[in-house]
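Have a look at this one.
With one protein chain withheld, the remaining protein chains of the complex are depicted in position.
Then we have chain A:
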Amino acid sequence: MAKLVMQLDELSCPSCMQKIQAGVSQQAGVESVKVLFNASKVKTEYDETTTNPEQLTQVVTDLGYNVKSVKVK
């Protein structure tokens, strides 16, 4: 299990949290997702044999949010 932290541009509305949470958690291989509103971060745990940081970042980008940086742990 790997951990990924995505730093987004400032989230303007708390309802964005729900949208991102739902979008990322629906991806195959994603174990958990936590969206931090004030920090504008998405933290996720995923199975690296099923998905990868590029795919997960693309999900968030496709939802309309700019991913400024990613950190894999």
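The rule we apply is simple: a contact is a pair of C-beta atoms (placed from the backbone, for glycine too) under 8 Å apart; a residue touches a chain by one contact, two chains touch by 3 or more; residues count from 1.
Everything below uses one rule, namely that contacts and distances are computed from a predicted model.
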item	value
UniProt protein name of the chain not shown, from "L-lactate dehydrogenase complex protein LldE", "NADH-quinone oxidoreductase subunit N", "Group 1 truncated hemoglobin" or "Ferritin-like domain protein"	"Ferritin-like domain protein"
For chain A, residues in touch with the removed chain	5, 12-15, 17-18, 36-39, 41, 64, 71
